[in-house]
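Notes for the one structure printed next.
The complex appears here minus one protein chain, its other protein chains still in place.
Chains here go by letter, A, B and C, matching the order in which they are written, and residues are numbered from 1 within each.
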Amino acid sequence: MATAKDFSNDIRPTWCPGCGDYGIWNALKRALPEAGLEPHTVMMVTGIGCGSKMNDYLHINGLHTLHGRALPVATGYKLAHHDMTVVCVHGDGDGYGMGGNHFLHAVRRNIGLVDIVENNHVYGLTKGQYSPTSRPGFVTKTSPEGTIDRPENSLALALSQGATFVARTFTLDLKHMIAVMVAAMNHRGYALVDVMQPCVSFNRGMDYDWYKDRVYKVDEEGHDPKDRMMAMARAWEFPGEGRIPIGILYQTEDIPTYEEQVPALERGPLWQQPLREDPAKYKALLDELS
Amino acid sequence: MATAKDFSNDIRPTWCPGCGDYGIWNALKRALPEAGLEPHTVMMVTGIGCGSKMNDYLHINGLHTLHGRALPVATGYKLAHHDMTVVCVHGDGDGYGMGGNHFLHAVRRNIGLVDIVENNHVYGLTKGQYSPTSRPGFVTKTSPEGTIDRPENSLALALSQGATFVARTFTLDLKHMIAVMVAAMNHRGYALVDVMQPCVSFNRGMDYDWYKDRVYKVDEEGHDPKDRMMAMARAWEFPGEGRIPIGILYQTEDIPTYEEQVPALERGPLWQQPLREDPAKYKALLDELS
Amino acid sequence: MTHTDFVFRIGGEAGQGVESSGAGFATAFTRAGLHVVAVPDYYSRIRGGHNFFSIRVSPEPIYGLIERVDILIALTDETIERHLEAMAEGGIIILDDQSQVSGESIPASVTLLRAPLNEIAEKHGAAVMANTAAVAVAAGLVDFDLDYLKGVVRDNFGSKGEAIVDANLAVLTDAYQWVKEQASFGRTLKPQESPKRIACNGNEAFAMGALTAGCKFVAAYPMTPATSVFEYMCKHAAKWGIATKHAESEIAAINMCIGAAHAGARAMAPTSGGGFDLMTEGLSLAGMTETPLVIYLAQRPGPATGLATRTAQTDLNLAMYAGHGEFPRVIMAPGTPEQAFDCAHRAFNIAEKYQCQVIVLSDQYLASSIFSQDRSAFNVTSPIIDRGKLLSAEEVEATDEYKRYALTEDGVSPRALPGSSPKTVYLATGNEHREDGHITEDASLAEAMTLKRNKKLEGIATEMQAPTLYGDPDAELTLVGWGSTCGALVEVVDILNAKGKATRLVHFCDIWPFPANARKILGDKAVIVVEQNVHGQFETLLKQATGITVKGHIHRVDGRPFTVEYILRELEA
Partner (left out) sequence: MTHTDFVFRIGGEAGQGVESSGAGFATAFTRAGLHVVAVPDYYSRIRGGHNFFSIRVSPEPIYGLIERVDILIALTDETIERHLEAMAEGGIIILDDQSQVSGESIPASVTLLRAPLNEIAEKHGAAVMANTAAVAVAAGLVDFDLDYLKGVVRDNFGSKGEAIVDANLAVLTDAYQWVKEQASFGRTLKPQESPKRIACNGNEAFAMGALTAGCKFVAAYPMTPATSVFEYMCKHAAKWGIATKHAESEIAAINMCIGAAHAGARAMAPTSGGGFDLMTEGLSLAGMTETPLVIYLAQRPGPATGLATRTAQTDLNLAMYAGHGEFPRVIMAPGTPEQAFDCAHRAFNIAEKYQCQVIVLSDQYLASSIFSQDRSAFNVTSPIIDRGKLLSAEEVEATDEYKRYALTEDGVSPRALPGSSPKTVYLATGNEHREDGHITEDASLAEAMTLKRNKKLEGIATEMQAPTLYGDPDAELTLVGWGSTCGALVEVVDILNAKGKATRLVHFCDIWPFPANARKILGDKAVIVVEQNVHGQFETLLKQATGITVKGHIHRVDGRPFTVEYILRELEA
């Protein structure tokens, strides 16, 4: 089995000291091997943002794409190389804002990939504008009077579209993070992992203590991850005034993944299929047009 | 009060004979005046698709935009001219597919506009490819083996994001359509009206009878449109194997609209504000940089 | 001027079978060894309106659309009104005998043939077969062997069951018989011996090219006039092992293609201008990550939705310059289905050899017009497949400190596919990067990488094919065209040369990098550039790349394709 070291490289992250992304980084270095993966058996697809630089700081196959486009790139990748484990890592602005449409369609397709969203409720890399998950009234440079957009509820959105794995975790709880990530990596289909991640530079109102005071583990409160309505009720708790549920809110493995159903993939991964076919088939193409 | 005739022009719709869009057209011509509107007090913003041609066939202020972009155009319009009633009309491919991200963000903003989606569960104008709401297994030119995308549940999506008005109606029930549309036009905030619309050319499996056999009125079955969980449960009924709920699934007017909260609009509609300000204010701009 | 060609035109409402009849005619004539150019004209609507299909057929080679109509099938009365002016002397208009058209406005030189189309159709089942009856009447008028039409009916309706086939065959026979007793056109159209041909439009040819080039992944969002390329790939996907994804938008489509191509699948995204706009950020990402991609861009008149079902050459500049930042790209604009097929093969090879993006620029006219083409011209069985510096399994094994973006002399770095070995784990990023793929902001590395990427243009330039020279090589008058206008221009050149006005055509298929030898082929004489846009987009590029003098140009911007006559008229003006 690989170890965290196998996934490490010598590049020092550019994140601010204290940034919640370090926790996610450490969790990934441990979750990946724990899920039985090696650097060349995973493809980590990221978007653009602070946290999307994740694959620059790992020894792993990586695609660092465009702001908001991690999911379609990952979908194309998965379809062409479906025995690779595909893990997306990106920010809330990236995944839920710019990438919202890809998010919703990835969910309903149940494409087999892990979608880790580093949710710091702000745009970090562009220096602190409000994000789709920002709390109402959040004062930023693009909302000097406080935001008036109500926050997006991404877990509820995923559930509403029949997501097969919906989870949340918190960057200060390494064990919890690892457990949730490993479960996601072993899941059949699309797995959403929303990570509560403090941004110490631009979202000081939501610091580690703020989160610590609010998070609670759903599995310690009799939650049934097979009950979609219960999951929805938990999802609606946050964003909100009260507590923040973490853990696996919902999971089912009864739904086939998208890639399981694509006829072309029955003969094996696309990337390994020969480019030339049985010569007899070619004539038929011309006959169709004759 | 204006009448249907005031909203009529002499252009003959290009829709196929029997298309469900005719019913929506007729309903609009009656709902608009019934809601107290006149051709110059409404802005009808449409996307691209069969049904999006709606404003070409009405005497009304219209903006016929791009595929998927009706909502942002309408949002900009509303912010600049907020005493105009803004009504979006577009197809399911337009509103829920290409425009999915705008949809989700419009909902959470509660921007004051009516969003009528002509949901024929197919792409009509491009001649019959499956849409995000198409039933599983639907055979089309882009899904010769049947679709493997699970259908989008747009009403559930809207509810998941705190929509303040979520309704569905059916193009064969003119009275129901008019009632729902008028309620939407009078609603405070974003109002989704999903219309079950047969496409007689490219979705023959879902013809008038197919819908008639399935639709039922939620208000006849003790539905409480103030109960979000109940609304969600109804929303999850369709797309699905069973019945199709129609009527107002959820409504609340307790949430302020987006435009009510924009400070700049306190002095009146943007388009009527003078372009020049009190001369004294200008010097301050230079002082800031001095 | 005597001519040996015939032009049939079928007009009616959308939904009346104009399209299927037109295509069926084209197939039948092609099977009879005749040359065919068949051009549809549709409104952006599903039913109603006025659509028509012009089928030009000739025992001699033909290449383009002309305006004259010999036999008009008027499925609606409006058809007569709209096309009367185009009727040839001695032309015949076929209409249903129940039509209320008085015939008063019909000149003496044109015959109005009132045929019992509906009657025959209804006799055998349903009025929807009136178009079948009309086609048989048209065939009978020129004494065309009915067996060819019967064959097409069998093929087209075969999947709908024996009963439907039989009914249509009966309609054909009755209508043919009827006309034989009633009327005939002055000339006849006989089958002839000839090399085997296929009848296909540009989209089918391009898609067949992509399929046989080993394209394994297609993501798209339907958009006229590119949709049928996608649909062709979907139709063949299961059997050929191609993953096709009808994506949620063109943005998703291009990014899915990037993912798939990065994995190692030959990937393609077909679209039109508006969809291409949405793909341009992704295009830029592909440029930065050096991901091979083929984009099929079928033009239609814009801006915005414009004329959705019509034709234009207005997106050359878009294809050339869209996508932010600077990276090499390739543009080809095939002039015929045969060239489209060929471009597909070349596009996938060039994309992989230079790890770049190839845009094949088509338009609605080429995309949906049917041309008879020599079957032998389509090398489906053994096209060259060149994946460039893609590392083989053995090469990967022999690798040591793999660098995906190694600075090389030609700018092309050896490419290992992720997952192929623990030795070739790497990052690809849209940020500026080091040779190993990781992010850098170092000034000299940034400069080196920028130059590396753009250096690839030099290699690509060696792949570009010279423009085709046609007509009198020493002629004073040179017409220059690109893309789909080729056919009409060839005929213009023939006509002028036949008239004694020495003319030549220089036609560009490969457009960017601008073919180095173009300047020599063009020579020093001033030229006239013919294209379907207002701004003279190709003209600007031509002047810039060659410094040649352009003494005039012919533009058509109403969404309709160039006809031979249109160009001749403009040349005279």
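One rule holds for everything that comes next: a contact is a pair of C-beta atoms (placed from the backbone, for glycine too) under 8 Å apart; a residue touches a chain by one contact, two chains touch by 3 or more.
None of these values were measured; they are calculated from a predicted model.
Under the touch definition stated at the start, the shown chains contacted by the missing one in the entire complex are A, B, C.
Remark: the omitted chain is touched by one listed residue; of C:K499, C:H535 or C:R569 this is C:H535. Contact with the omitted chain, checked across C:A170, C:A183, C:A238 or C:L307, is made by C:L307. Residue-wise, the contact with the chain that is not shown comes from A:Y123, picked out of A:W25, A:Y57 or A:Y123. Of C:A108, C:I384 or C:A443, it is C:A443 that touches the chain left out of the display. Residues of chain C in contact with the chain left out of this view: 43-44, 251, 272-274, 276-278, 280-281, 284-285, 287-289, 301-308, 310, 312, 314-315, 317-318, 320-327, 429-432, 441, 443-444, 446-447, 450-451, 453-454, 533-535, 540, 543-544, 557-560. By the touch rule set out above, chain B reaches the unshown chain at residues 9, 11, 38-41, 43, 45, 48, 53, 55-56, 59-66, 69, 72-81, 84, 101-102, 105, 262-265, 267, 270-273, 275-277, 279, 281-283, 285-286, 289-290. Mapped onto chain A, the interface with the missing chain covers residues 14-17, 48, 50, 64, 66-68, 97-98, 100, 123-127, 129-130, 132, 141-145, 201-202.
Convention: only the chains that are shown with their structure count from here on.
Summarising the inter-chain contacts, the pair of chains with the most C-beta pairs in contact is A-C. Averaging Cα coordinates per chain places chain B and chain C 37 Å apart.
One finds 30 Å separating the Cα centroids of chain A and chain B.
Multi-chain contact residues of chain A, defined as those touching 2 or more other chains: 101, 105, 262-263.
Multi-chain contact residues of chain C (touching two or more other chains) are listed as 237-238, 244, 248-249.
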